[in-house]
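Below is one structure. I have some questions about it.
Note that one protein chain of the assembly has been removed; the remaining protein chains are unaltered in position.
What follows is subunit A.
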Amino acid sequence: MNSRTTTFFKLAVMAGVLAFPVFGSDFYAEMIAKVMILAIFAMSLDLLVGFTGLVSFGHAAYFGIAAYAVALLTPKYDPANLWLALPASVLAAAVAAFVIGLFVLRTKGIYFIMVTLAFAQMAYYVFHDTPVGGGSDGIYLNFKPDAAIAGWAPFDLNEPLHLYYFVVAAMLFAYGLLKLVLRSPFGRVLVGIRSNEHRMLSLGYATFRYKLAAFTLAGALAGLAGFLYAVLFGFVTPEYLSWHKSGDVLLMVILGGMGNLAGAIAGAVALVGLQEIFTSVTKHWQLLMGLTIVAAVLFMPGGLTATPARIMARINGGKGNV
């Protein structure tokens, strides 16, 4: 696809998403909101995996920490203030990512994968085993955060339609922010680190600081996703931090094609779509999921976004892989 059709395609999708809740059912509107939240989550991980070359296998930790933050900040019989709870939750995730980043970024390659996983497990057990987070039952969020500023509320998150557009806005914000970051000199350094960290070091860049900043930013955006997820579904459980969640989001990034923000979104759509289809077919849907993943790795290198180009190349008489 050339860039004009791509832009047209993106605009068409965006228009569809914006118009959907007006015409479509509530059930699917909630599902689209869920997909958009997971897309934020996947884009935040793509900043690390696809652009900086850091394969984090514990990204669910920041998602879950922010989700727990909003649940813990919400009083039992009152809503929390959105303008307080949202920044506080994102900050909690960012601080966690910063601190954990100090440890994990000392390691590389296989170690990095396993150490990020282990720290995420540690966070999981904090909420699972200690009384902080209500144990394995999790916490119900009885009230969605209140958007009032000094008595005046621009919107009400209890209205499904308002919440939907709030999520749309958040996703556009995350997409725009990451685009800006990647276009900036900072983003160029991250891409440089992915292709050759030693070269960046010898060019005089303190790569550790850049990686830590990227790790923290990715954690904060994962936190934004976790916040929205908790608000949308109204409860949090330790499963939000489990390594299955970390695996799922990694899957979205890779399914969509790494190093491509639109790909991360496509990955989120694909994963939720597949889950929906498979669960409607059988109780043992994870078997189909597993087979799909294995097949995707073996036969579809480059992910979904690279596949049209590969198919086109085949059709145009190209001899092999692109």
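Points worth noting:
By definition in this document, contacts are C-beta pairs under 8 Å (C-beta built on N, C-alpha and C of every residue); 3 or more make two chains touch, one makes a residue touch a chain; residues count from 1.
Assume contacts and distances are computed from a predicted model.
Of the candidates "Amino acid/amide ABC transporter membrane protein 1, HAAT family", "ATP synthase subunit c", "Carbon-monoxide dehydrogenase medium subunit" or "ABC-2 type transport system ATP-binding protein", the chain left out of this view carries the UniProt protein name "Amino acid/amide ABC transporter membrane protein 1, HAAT family". Within the set A:Ile193, A:Leu250 or A:Val269, the residue that contacts the chain not displayed is A:Leu250. Although one chain is not drawn, the whole complex shows that of A:Val13, A:Leu73, A:Val191 or A:Met289 it is A:Met289 that touches it.
Summary of contacts with the chain left out: across A:Ile110, A:Ala150 or A:Val281, the touching residue is A:Ile110.
Those residues of subunit A that touch the chain absent from the view are 49, 55, 57, 103, 106-107, 109-111, 113-115, 117-119, 121-122, 124-126, 128-131, 243, 247, 250-251, 254, 258, 284, 286-287, 289-294, 296-298, 301.
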